[in-house]
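Heads up, one of the protein chains got dropped from this complex, but the rest are sitting where they should.
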Amino acid sequence: MSTVTSAVRLPQKGSALVFLQRYGVYLAIALLLLFNLFFTPNFMTIDNFRVQFIQVVPVLIVALGMALVIGTEGIDLSVGAVMALSAAVIPLYIGYGPLPAAILAVLAGCLIGLANGTMIALIGVQPIVATLSLMVAGRGIALLVADEQLKSVIDPGFLALGRGTIAGVPYSVLLALVLVGLVAVLVNRTTFGKQLVSIGGSRRAAELAGLPVKRVLITIYILAAALASIAGIIQTARLSASVPSTVGNLIELSAITAVVIGGTPLSGGQVKVLGTVAGALLLQLIAASLIKHNVPDAYSQITQAVIILLAVYLQRGKAVLK
Amino acid sequence: MTEQLSTAAPAPVLEARGVGKTFTGVTALQGVDFTLRAGESLALMGENGAGKSTLIKVLTGVYQPDEGELFLHGEPASFAKPVDAQHAGISTIYQEVNLVPLMTVAQNIFLGREPRNRFGLIDFRKMQEDARALLATYDIHVDVRRPLRSLALGMQQMVALARAVSIDARVVIMDEPTSSLEAREVETLFRVIGMLRSQGIAIVYVSHRMDEIFTICETVTVLRDGKVVHNGRLADLSRVELVALMLGRSVEKVKRGGVTAFGEVKEGEGEPVLTARDMSRKHQISGIGLDIRPGEVVGLGGLLGSGRSETLKAMAGVMQLDEGSLTVDGKRVRSGSVAAAIKAGVVMLPEDRKAEGIIPNLSIRDNIVLAALPRLSRAGFTSRAKQDAIVDVFMKRLRIKAASPNQVVSELSGGNQQKVMIARWLAMNPKVLLLDEPTRGIDVGAKAEVQALINELADEGLAIVLVSSELEEVVEGSARVVVLRDGSVERELRGSEVTEHHLMAALVGENHSPAEESPAEIKERL
């Protein structure tokens, strides 16, 4: 009865604002491509797009997991540390072959996810601090596992992940597409997906509806960690080296940005998979466009900041609705 | 300002003339006239959706009227935001205590106007003394250094009231202030209201509880469909007349049909489907036993704090029991697990529909199938066809009014949201349906539909437990009523005993026949 928020004017259906909220990312991508078509030589080429896609893959995969976490009204700051840990594990087991090494790397990353999920779901620690503590500790563990050294990885089967292509499409891009598909199915077509957004929408109501809230939450954080681990493996394959000190640094910020620009509200209850993909692509295209025009990296970072603010400002009305 | 001596009545403190308010085409208020005089206590009555909340929000500066004017002490006034109204002397007490739980009593009372010493720093000692003195004037004694949340809810509401009037309030608006208070606390509140009125402070009192209205209000303004349908002294109206005004029905019809839409009710037969024995949890309930049979509606009577909601929560697995057992169809149900209760066929419609019931951002379809989803899926993959079949059945059967099953549930009216909740549980084929305030906060029409639905479900063999703070609803809807008091069963009313009269006697703990006392007297003590 005493809701203060109801006094805020909500955007009318069909208004320009609603359109921007829903399709802003895609519109921005289209405009950016159009701009590059006319003003950037050699931008609209297959080669350039291949490069852009390869570069966006790690952020995109991490952002997929982040979108799931944000859908439950959580946040995961530890994804960069998870990437570092999986990268650190690779050289230890690469002797057993690329696949066993990759599986062990993912499992190691999942342990961090399990720790996150346990603290958040069972003990009730706030996601931001829980994952912050594992962000700090996780990177340290990764460095200890790697003996604080950069190790080169030369297994040809493993490196193919970074360089190989099928019909001109790089393996890593294909893998990312498969993961996007899997996550999209998970969110839209499974019981688990519905339970996830229900928890984000109203955790209390989800509990009273008899949903396995704790189990779902723990699983989500493990999934986010698994996806981050895969990103760490791909990055290692691309660099032909395991660099636990720097891999995935600040990637949590790019991933959160991609998710938010893509239209998933930080307040949870929704997951926009396609939007997240678009968000990651938009960030990549902006950076690429600026680089092609010899704009220093510093300015591209500032541009990114402005775009985040703009995207979130446009979405404000939606948060109020909830 | 010109002062005029008036012998008839004190000068109006607050007036509204021709106030109208429209929200995106929906008229919430239309030509509302309203007068409040110093020292007056005015009941603002109306069903949900009649415009009470909107009027209050206009008076307190949350909304600005589209037409018409407000007058304060005879002068035109307009409030751009709530603070302006507060500065003008209009304070509001809300249904939920709107204070800061982590801060102390004294801090809460003086928030925003803390006493300072000569260095401009807050003088906590003076603040505590002032707070103590202020509360003492209303005969409230509490350690003002304690954090607010360590106080009982009633006491917190008292602190809110003390704060409100200490800001030189001339008008105090109370929006359902007693909805979470115990009987004893209500008494204290009424005493304080009396003191305020003797100081010339005017009170606007909003409540659904007739007893309270008739106890402490002098005049009444009745709203219906955004218009004022009656203005006058409360003493000139009977309860039935007042209800008739609010509902817009004739007095005879209200008398004949009662205020609810329940039909014939009968006790269930055969073996109980649910048996609870000795359910206990420290400080909340102790030794509660219940037998619920298929096809019957059992009312669970009791005042707030009597343990009625806790009893439901225990049966629904929301609250872990210290002792006692719950069996459904002879099988023991694990305590403290919602999933186990649902599996056994016991489901609950929670009291706070908005916070605990619906998932606001999801569609009607998703909300209905939420609990049943694993059953409508194969290997974790959802099947749209199976969902649509179920959703279609229940939307038709419960007459859920919506554009389509894809509509977001938060856009629905309260009544339709409640039906969505009922559909969610019916999709689970439950054996026992626990209803906690199923008609709270929904409009008259939907209320009748929900009540009729409860009847229908019981006729089909569902066992139902009904909790409601509206006595009529419990009495007219239930075949028998188990009355709780202080966390245990006080007595059980059956057959002809199921009347408001007997129920009220049991609520206050009258074990002997209440014949020698008139209901009015009992009501007064409530």
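Labels A and B are assigned to the chains in the order they are written; within every chain, residues are numbered from 1.
Everything below uses one rule, namely that a contact is a pair of C-beta atoms (placed from the backbone, for glycine too) under 8 Å apart; a residue touches a chain by one contact, two chains touch by 3 or more.
Simple rule for what comes next: contacts and distances are computed from a predicted model.
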| The complex has one chain missing from view, so what does its UniProt entry call it, picking from "ABC transporter permease", "Sarcosine oxidase subunit delta", "2Fe-2S ferredoxin-type domain-containing protein" or "F420-dependent methylene-tetrahydromethanopterin reductase"? | "ABC transporter permease"
| said: I'm checking contacts with the chain that's been left out. Which of B:Gln30, B:Ser309 or B:Gln451 qualifies? | reply: B:Ser309
| field | Options A:Leu92, A:Leu143 or A:Ala241, residue touching the unrepresented chain | value | A:Leu143
| Identified contact with the non-displayed chain, of B:Gly31, B:Pro82 or B:Pro374 | B:Pro82
| field | Sole residue of B:Ser41, B:Thr54, B:Ser207 or B:Gln284 that reaches the chain not shown, by the stated touch rule | value | B:Gln284
| remark: Touch rule applied to chain A and the missing chain gives residues 2, 4, 75, 77, 115, 119, 123-126, 128-130, 132-141, 143-144, 148, 204, 253, 256-257, 260, 266, 296-302, 304-306, 308-309, 312-313, 316, 319-320
| message | To test your reading of the contact rule: which positions on chain B touch the chain that is missing from view? | response | 82-83, 86-87, 92, 94, 96, 98-103, 107, 110-112, 114, 116, 120-122, 124, 146, 149-153, 155, 163, 180, 283-284, 305, 309, 351-352, 355-356, 487
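Simple rule for what comes next: only the chains that are shown with their structure count from here on.
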| note | Taking each chain's centre as the mean of its CA atoms, chain A sits from chain B at a distance in Å of 44
| query | How about chain B: which of its residues touch chain A in the complex? | reply | 24, 53, 57, 62-63, 94-96, 98, 175-176, 316, 318, 338-339, 341-342, 348, 350, 355-362, 366, 369-371, 373-374, 377, 380-382, 410, 424
| task | Name, in rising order, each residue of chain A that touches chain B in their complex. | result | 1-2, 4, 7, 12, 189-195, 197-198, 200-202, 204-212, 269-270, 321-322
